[in-house]
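All protein chains of the complex are present and in place, except for one that has been dropped.
Think of it as A, B and C in the order they're written, each chain with its own count starting at 1.
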Amino acid sequence: MTAQSKISASFDAEKARADFEILSRQVYGKPLVYLDSGASAQKPRVVLDAMRDFAQSEYANVHRGVHFLSAAATDRYEAARRTLQKFLKAASEDELVFTKGGTEAINLVAHSYLMPTIQPGDEIVLSVMEHHSNIVPWHFLRERHGAVLRWVDVRDDGCLDMDALDAAIGPKTKLVAITHMSNVLGTITPLKDIVARAHAKGVPVLADGCQGAVHQPVDVQALDIDFYVITGHKLYGPTGIGALYAKKAHLKKMRPFNGGGEMIREVARDRITYADPPARFEAGTPPIIESVGLAVALDYLMALDRTAVAAHEHDLLAYARQQVGQFNWLRVIGDAPGKGAILSFEADGMHAHDLATILDREGVAVRAGHHCAQVLMERFSVASTSRASFALYNTRADVDALIGGLSKAREILVHG
Amino acid sequence: MTAQSKISASFDAEKARADFEILSRQVYGKPLVYLDSGASAQKPRVVLDAMRDFAQSEYANVHRGVHFLSAAATDRYEAARRTLQKFLKAASEDELVFTKGGTEAINLVAHSYLMPTIQPGDEIVLSVMEHHSNIVPWHFLRERHGAVLRWVDVRDDGCLDMDALDAAIGPKTKLVAITHMSNVLGTITPLKDIVARAHAKGVPVLADGCQGAVHQPVDVQALDIDFYVITGHKLYGPTGIGALYAKKAHLKKMRPFNGGGEMIREVARDRITYADPPARFEAGTPPIIESVGLAVALDYLMALDRTAVAAHEHDLLAYARQQVGQFNWLRVIGDAPGKGAILSFEADGMHAHDLATILDREGVAVRAGHHCAQVLMERFSVASTSRASFALYNTRADVDALIGGLSKAREILVHG
Amino acid sequence: MDSALRELYQEVILDHSRHPRHYGAMDGASHKAEGYNPLCGDRVTVYLLLGPDGRVADIKFEGKGCAISQASASMMVDMLKGRSQAEAEKLMQGFLHLVKGEDASDLSEDDRERLEVMGGISEFPMRVKCATLAWHTYKNAVEEGAT
Partner (left out) sequence: MDSALRELYQEVILDHSRHPRHYGAMDGASHKAEGYNPLCGDRVTVYLLLGPDGRVADIKFEGKGCAISQASASMMVDMLKGRSQAEAEKLMQGFLHLVKGEDASDLSEDDRERLEVMGGISEFPMRVKCATLAWHTYKNAVEEGAT
């Protein structure tokens, strides 16, 4: 504990809190304790300022005009792509496609990469801890094209079962689709190892980095990963934007996703040709103002000492883990070594929704439910869990409020 | 002219201008004259304020939590849907699906409504003045499913050829996809009449209202239209959001579009069921902050006397039309009676891009190019046009600046 | 302690949720339906035996869920037993109004008194779905659940 506290001391969460206006608000007369960043993170002032400033001084549609504002907006939009390239350490900015979110990015891969060639019996390997966004697009391929989903289990502590992964990847596997970090268990998957094993069998890998990219630096080249997905609103950025990283060789071969302006080369009555990537996959007016906000959010993150931030988040998790350890009526789900700062649990005699309601009245925002991970709920034989997820702006005081709220809930619901 | 000026006097454009901060900026030391609202409109302060206020005081993910912020955000998101319902006069809020923009809304219809049942030889009727967003999704159905595109011509003045429309709708027609207002010609199509003719033959109609809904009130029930598409950023709202209106009977039968969180009912390893509309079509975290901005933009519009706004815009168009009439070296493309406030033209000896560059240096922002309407360019045998598009915040002074800029451009490029 | 919370989790509610009345499956049910709340994964099954006159001759429920949904289901079966379809419908409408904080004066005085303990839910709009799950499931059973 001491060592950890020492490391985390190098990140000043109190100072960071001041960047997030919403964190100083009250709910029901109590200070807000926001432990739902896993669902969506709050946005620092610089992000909101940048979006507003841009919208009221440089806004126009992109890629379409030669006039000043259009040029300025296009510059900002393309600069955002380069910021993202830097954030994910991609080889080329052309390997980054802006989407409306993480979900759309995964659908893009299902639709444009897999669907054109998938055959009945072809297999997609995925883990039982995937978010629905990394399940449903593959179910579509099952329903409509006869693909087979091969599920890789997790161990009881929430670790991915690597032997099961090896066993699942076979000659018919067309893709491994795996989360970088579970939004329920907090488990971080060994992506590099997974990619190596899959590539050894000639199988490409998609990582759902919607959670993973928030809590650790990502280097898509070092990972040698084929597809990597992020979403803006969890990265302290705006809603309405996400992105797909894909290796150029894949993008070049992928067919268009949505059709419309910007993604074409030439349109005639009876024939059509398409633009090169990434434009080919960005039909219509893109999330322009959102791209500006996302770039600032990524810059905000990159300007921090991310190792220190990670240490801080781990400290919060360890502290919370230790504190809930005193409650013998509470069962934590997910205890993988090195896991990210997410704490899911069940409490005897207290349904997750009742618990969340009571915590809410204490100002403590947690999530209750299946967390868009019903397959995982089934794996752990629960209908729902409560989840506290920690972000860079959380503190030990937030954990204390959670613990206090849990005791109160127990008092009301069990001893009441 | 007098009559028109009198009517337009009831809308105070100068006052409205004050709502749009960007309009008071300068470019190259000249006052900005923004005549590119057809590509994207500027956003009033109330919209930007509302988004910012929401993001820094009420933000969380929607539909997912029981906590205060999540409830507040969900309320705002669903209230935005009701505002949109009011704006389009839909029978039920469940008939409105939020999308990332107009383009995605049309793709949704192509993918979820037509694709599951389309047969080789089935026909889609569309006009030659469609935006690529209302062309490319149908080209996909042609390329991949053997659908046939039946093109309806426009007359030389830009009016839709209604006889050609009648002739095009036949027993194999599965959909009429038509713009409500051309983004190049300004032509407004007689939607009610079009719907009546199509329905008489049992054919549903999709209207691309990305431009049309900006310049006139829409009543989807009075039109009896099947699908109506809008995009936020042209409606003085944010980027990253648009919407599809669709009759409930259609939505109920449509299969999902993207797969992910929120759009499912139950997900298991080997089976899946989907949520009811509209959730079924809103996979993943939606554009939450954008929905708040869109609602405020629509309220802003609805609070205006829209007849007066339309009269004001028509006055600008008539004035501009009259002013360019003095230039015998300039040819206006699109002169349909009652057309919306868009002026496209060709100028002898001046390529649209050179013209736009010179106008830009005068502070005048116009669009040059094919305007994502290459089929229409071909119809009028031009490679590109220049386009001035007027919004509620434009004034006769803006027209004067345009006219002055045109003379200057002529001086440089032709007499220079 | 938050008074809204205290009202929501009244002793009566907690008691109903801990010791639900008429809990369990029913052999020989004439109607049956399963309700599901996708938000939390809660599930409830309602079993009905309707008499020839449509009266609720017997009713039971089964399922897992939060205190609110369990208590609501338990109170519902308690109160529906013996009612005619028209009476049941009236009770349901009154209940729906009550939990949404709307006017529930249609209810008989006795019904209103018994249901009053659920009135606190109107302060918790995110939980209204929990309270209404069993009722909607009952309705489904009657309308589409003939076994």
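Following the convention adopted for this analysis, contacts are C-beta pairs under 8 Å (C-beta built on N, C-alpha and C of every residue); 3 or more make two chains touch, one makes a residue touch a chain.
Not measured: the values here are computed from a predicted model.
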Visible contact partners (per top-of-document touch definition) of the missing chain: A, B
Identified contact with the non-displayed chain, of A:275, A:382 or A:414: A:275
Residue in contact with the excluded chain [from B:178, B:352 or B:388]: B:352
Hidden-chain contact residue, picked from the options A:39, A:66 or A:342: A:66
In chain A, positions touching the absent partner: 63-66, 70-71, 74-75, 264-266, 275
Absent chain, residues of chain B that touch it: 28, 351-354, 357-358, 361, 368-370, 374, 377, 383-384, 408, 412-413, 416
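What we mean here is this: only the chains that are shown with their structure count from here on.
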Closest chain to global C-alpha mean, per-chain Cα centroids: A
Set of chain C residues in contact with two or more other chains: 39, 124, 126-127
Numbers and ranges of chain A residues touching at least 2 other chains: 28, 353, 357, 368-369, 374
